[in-house]
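Following: one structure in structure tokens, then a few remarks.
With one protein chain held back, the other chains of the complex are shown just where they sit.
Up next is chain A:
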């Protein structure tokens, strides 16, 4: 801590609480000194501060002490009065304005770093002019009645030797009507020390006269009280002082002119004069006065007796009405005497005495205050007296380095009392506050000091601004620094400065505040600070800096719309004022989403559409695996070629082709709520031409490019006059908060190295935003997998431009976006090669062969759809099975595309399954006659299809219980679509093996003719196995190869059926087969169905723009369903006539058993001669599948049906015990049956009486095993089917 005396407050007090010397001089004296550019007082002023006057002083005690530092304050008599507040205010304002102008040049620089501020020494943190300001502010309060330290101690009467009758002049000068009011109205003792000074001007006065006058003076006023001052010894008046003593006191005049007529001797003389005046006259006079007063006061007030008396007297005084009405305490009153004693003691640095006097008077005042609280106006002045004493007491405590607490208490008390006084006490409270704050600062209590400054802000903005700024500096000085508060108070202060048009100061404070708020994330604060400082810079005409600051607020999406509008409007206004285009790197409006950056370009991979370019590379790669030449093949491919041709450096960069554009997708986001129009958005590129020697390129690439605008350095052309690449320019408007993906392109026209450096755009035609890509990782869409990790972001935007190549363009015509499942469409693939060099060896691969099947030749184009699919057109195209599995379609070898010719190729599309399907086509082609890095290219096409659900079919096939070759087919159709109706047209079985026939008339299947949305339908068909098996010699195979198609509609009888054997239906079926039965083992015993339907009515025509003409539904690998692997039939006569009188009847039967599964089955037949009760008539498998095979019913059967029914339902009790027939022959046999084969077992029964017998009392036990020796894997038992045998008594 600094010693109180050496602290700034100590110095201040030394200067301010010091004896005042009143100067009275004649006009001629002034004239003398005006030659130096100074008034008389000003001339003397620098010599009134004595750093080591070394005068012995003895005040109250007997102790002598020596005064070291001492100051005299010189004032003209006319100035010794309370200054006019308005004038003072103007002076203060002038001072601030001046200071502001002085700082002006610094404002352009960047705000200081916060670390720099903190590392500055304390004295440099606050601007120096604050000291002056505070001094001036305190001076506005000088010369009040009650403060004795402002009362003149001495009077200096000055007369020039040129004056007429100088002695009279001296007398005249001390004339009461020219004296200040203080002396006249009795606030102070008019009897003060007088000193007479005669000024002799060496330039134009004679020495004789002067010495005469001096002796005259000495005789009149006394020898000691008179002095002679000789000045202006320099005749020429051009003396320049090395360290001009006046410079610091008079700042507004150029320093070299000051005191130009004063020689060094003159200055020494002045110095001596003042020293003598102070030490010989002023100090002894004060010393004496202090002693006098002290004695007087000791006599009246000190000691217990006097104390009591004083109390009593004060009480008594209360009874007498106060009649003076003027100042209560005139100089002769005891209180004033004590005050004078205290102040004089203070000025003489005898703080002990000062303190004791102040304490004494303070108690007096306190008492008075208690008694006189009703005295209206006088209370205020009285309080002032009291508080001022408190204040002085605090200062005395401080300066004498005594009780800290006391000092603080006194100051606080004084301060708050002044504050209570309201407006009248404001100035006093300001001074008190300033002192208090200084006191706190001296004690390192900066935080408290700041709050004091804050409290003395008052209402006047300028004053408040200065005080707030001082408070802010206090916050920096606290340990640890309170930077938040610092910033806040700076901002507050800046606002106040702005309110009183001190823009320079406002900028200065905000500039400092920015160093605090620079990295803050408190958005409103940041915006506020930057916006306002920007505005203010614009006011002072520093538009560049203004723009720089305003840029920071443009990304203000969180602000209200109104605020954003204000921000933008002001920003653009300022920009307009600068009258030039500003290029701003990293402009935040609009915001560029770098993660959205996608570079799309064609190297050997070309894309048919935007969508296809965005597809993941791995999908394409897996698709193209088969068709592009593999890397490992011995042939030199393009990769090896490239590596041979080019240094390694270029292998790393992407390759693009001259004349083909590189597209960059970039997302722009408007952070604001108001719409913003962005114009002239384009890429910034550099194209370095390939020189013959590639090494040259390693040097700094000289940019040889021409942008659309040559204002930016990047796009400037340097070499040639023509542009080596073209850039696209995009204009768009972003409404509030909108994001827009913008496609920018650059098309190089020469070979070389192309670099995409960044993007630029314009805002309202005057702001050019530039964004460089380098710093951000960009994902190059088409970066090859093998160097994925090696690619730096810069590399991704760097391209090797190679010579122009043919490029195939392809499109798929008539491709709908929405389809129904099963929808069969006819599409045309159109391929074009615009360049002159031909391409050859076209190959195509399709990602979903199930969906797409390329046609066979170009001629198919001519045929009409869908009639071309129908039968009987004489088409002889045989179903081709050419390696479909690879799904690579090679175009005929002779196809070569060139020039304007286009190739049209038919493509069949069938929507196999509902859902969203991405179809990928990749077409490989090779360039002819081009010796280039690239030997081949691929065209990639990508389409998305939405497939709506339509019909869903399922089939159930169950073997007929009676006929081994016949099967019953149940088809369940459900219309799964939401609103569409379908007509079913045709059901076909695939292949020649299965014949199909209707079981019911077409009309009865679906009377409404079309299947409504959500409707389900079941219908039944019979299929017949027409396959001739080597093992079978079935008689029922007599039927000719039956038809495989059934027409399921009645109208248009002449309409032909669809030919399912031909492409494309056949080929689609092939792929369906492989898809549906992928997991299944190949089972020859399955049936494939194709159902062909038509959309009858779409309730929502917009959903499917062009109505599908034909839909095909394929159901493959439908297996014959039964719970056991066996099917068998009992063969034998139906009706037998037998004469039972002769013998029992023996009937021979034959059982044909077929093993329908693919495993070896071992079957044993077990016959029962009695009917099992429960299991009697229920052939398990038949009923379960929901249909009952009704055999053709004969007349006889009908007759006996009742009997049979009753027997089946509840057999007669008589039959229970004795079966009507017994199984004869072998009763149990075991036969192995090979997979998918049949065997015959002879059976025999013996019947004892005529009747109808149900021969179902047998069981088939089967066991399946993988191989003959293997352990059985599954086994089961089948109950026999009912077989009715009628035995009649023969006649």
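As a convention for this text, a residue touches a chain if its C-beta (ideal position, glycine included) is under 8 Å from a C-beta of that chain, and two chains touch if they have at least 3 such contacts; residues count from 1.
By our rule, contacts and distances are computed from a predicted model.
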So one subunit is absent here. Using its UniProt record, which name fits best from "Protoheme IX farnesyltransferase, mitochondrial", "Small ribosomal subunit protein uS9m", "Trafficking protein particle complex subunit 2" or "Histidine-containing phosphotransfer protein"?
"Trafficking protein particle complex subunit 2"
If I consider the whole complex, including the chain that's not displayed, which of A:63, A:119, A:521 or A:916 touches that chain?
A:521
Contacting the left-out chain: of A:117, A:482 or A:1264, that is A:482
Had the left-out chain been drawn, it would touch chain A at residues 475, 482-485, 487-489, 491, 520-525, 527-528, 562-563
